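To keep things clear, I will list the structure first and then write my remarks on it.
Every protein chain of the complex appears in place save one, which is left out.
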Amino acid sequence: MDVYGDIPANWRDLVLRKFSEAEDPQAGMSDFTLKGENVHLWRGERHVLHGVHFSVADGQCLQLTGPNGAGKTSLLRTVCGLSYPEEGHILWRGEDVRLDLPAFHAQLAYLGHEPPLKMELTARENLHYWVGVRRRLSSRELDGALERVGAQRWADRPVRTLSAGQKRRVALAGLTLMAVPLWLLDEPTTNLDAEGQRLVGRLIDEHLAAGGLAMAAVHHELIISSQGLRRLELRLE
Amino acid sequence: MAWTWFHRLASPPHVYRTAERLTPWFAWSAAILIVAGLIGGLYLSPPDYQQGDGYRILYVHAPSAWLSLLVYTTMAVAGGIGLIWRMKVAHAVAASCAPIGASFTLAALVTGSLWGKPMWGTYWQWDPRLTSELLLFFLYLGYMGLRAAFEDVQRSDRISAVLAVVGVINVPIIHYSVVWWNSLHQGPSVMYLGKPTMPPSMLVPLLIMFVGFTLFFAAVLLMRLRGEVLIRERAASWVREVVHS
Amino acid sequence: MNSFGSFGAFLGMGGYAAFVWPSYALTLAVMGLNVLWAKRLLARAHQVARRRLAIQEESRLATEAST
Partner (left out) sequence: MNNVMAGEAERPLVSAGTSGTPSVFAVTSLMLARDLRLAFRKASQLVQPLAFFALITTLFPLAVTPELTQLRRIAPGVVWAAALLSSLLALEFLFRDDAQDGTLEQYALSGRSLTGLLAAKTAAHWLLTGLPLALMAPLAGVALGVQGAALPGILASVTVGTVTLSLIGAVGAALTLGVRRSGALLSLLTLPLSIPVLIFGARATQLAIQGQPYGAPLTLLAALAVFGITVSPLAAAAAVRINLE
């Protein structure tokens, strides 16, 4: 078996899933949809998420808004499986993502507050090692992605020498290279100028047009022309 | 589901109330057995033909050493259960274990060295049993240090459970490597523990002490467990009943 | 029945008194401390739970008053 393949997070759940698949051949054939049902999350003494419900269909982007500390980041981290909700479920195409986290992870890209880049490596090297773990990358593809985010001119400089906005653009290039249907973005426009913010909007638009889904925590409205934009307002307790 | 009874049994209010109900039973039977063991060990049993009355330290040293291992194992098993099934009560058991185990490990070390002085002529010999016990003490210290390093109880529970499981796998490896090491350096080893040739008048108090110490551990564990369960329980109506009664 | 002729001989422990009695004292002290620590932990947990309940009660009343 592939050592890097799907290792069950929980063998008991896996056994149960095997049974349900045997009984219902249609399972797993539902839409490309992401759903959250009654998600509760605690952080120490703080009840961060109080029964959050949401759903995102193919070609839709769910924009998460709300004041600082309302749980936008926590919700994104719970959706991608980093945090474990105390109650509730995250469903991907009708199936609890906890049943097979590695398979779910193979379908998503998560961008946190900070661009996940190594300061000592160049932008190109960073993308090579970061995305290369997931899929084979040709150098042509890499160049294409760097060009799309306007990063080709400084792609071979160490990331340490780049500005915050330039680093963000490199991270966006990584996002497009992952070629996955689900994008989870935490403040994707941070540190970007007006042109950069339009770039984020364009990338999301194209992603949605190709049938992808996105969830983004934002402070400023995303500049998206797609019809698929929806909002979820998280409030402080 | 077959698991529902298990979860009901492990539900915090059930555990809290059961622990409350059981504590006096364990505590009193432990007290009776330990007093009986003390009388038997200190007064009734005959002196050893080689070690005279000095061997009587055995009656507190051996049960302490037994608890040091039993508690570590309990802690690791509880931690493992907590990790796999995400069961808060199991983590509460593991959290309750550490200080008990560490204190009895220390007791075993000090009584061992007090026993060593008349037998070996020195307080400390690098005897395999004492050396293993010392390393076990370090394992306990590491566990408690790691637990204390996290503010969030949930994370502290889960991280320290990983350490306890890794530790318990290593305890036999450490012990046998120390025994192997000692066999190369042939030190004097006068101590004996539960020799099969022990006359019943010596053996019976020892067995009574073993059972008494184990029951004592259970009683203290149940008391601590109630506290740890409360700390981990958030807005639950049963807490109101328990706290205000 | 027992091996000691007198109470003095019992206390003397055949010359090993300096090792036997401290061992027993230490072990019993460890047991006593364990009970004490457990009681303290339980009392503290009760206190924390009470405070937490009070805070919850307060915020509940506040939200009821505002609506």
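Going in written order, the chains are labelled A, B and C, and every chain counts its residues from 1.
Note that a residue touches a chain if its C-beta (ideal position, glycine included) is under 8 Å from a C-beta of that chain, and two chains touch if they have at least 3 such contacts.
Since this is a predicted model, take the numbers as computed values, not measurements.
All shown chains touched by the missing chain in the whole complex, by label: A, B.
Only one residue in the set A:Glu45, A:Glu114 or A:Asp143 touches the chain that does not appear here, and it is A:Glu114. The hidden chain makes contact, of the residues B:Val15, B:Leu38, B:Leu58 or B:Leu83, with B:Leu83.
Mapped onto chain A, the interface with the missing chain covers residues 2-5, 7, 32, 58-59, 80-84, 102-108, 110, 112-121, 125, 129-130, 132-136, 141, 144, 176, 178-181, 206-207, 209-212. Although one chain is not displayed, its contacts with chain B can still be listed: residues 83, 135, 138-139, 141-142, 145-146, 149-150, 155, 158-159, 162-163, 165-167, 169-170, 173-174, 177-178, 180-181, 184.
Everything that follows uses one rule, which is that only the chains that are shown with their structure count from here on.
Chain B has its Cα centroid nearest to the centroid of all protein Cα atoms in the structure. For the pair chain A and chain C, the distance between C-alpha centroids works out to 51 Å. In terms of their C-alpha centroids, the spacing between chain A and chain B amounts to 47 Å. Shared interface positions of chain B, i.e. residues touching 2 or more other chains, are given as 234. Among the residues of chain A, none is in touch with two or more other chains. Remark: chain A residues 10, 42-44, 47, 84 touch chain B in the complex. Chain contact summary for the complex, chain B toward chain C: residues 34, 38, 42-47, 52-54, 56-57, 60-61, 64, 99-100, 103-104, 106-107, 110-111, 114-115, 117-118, 216, 220, 223-224, 226-228, 230-231, 233-235, 239-240, 242-244. The touching residues of chain B, when paired with chain A in their complex, are 84, 86, 151-154, 234.
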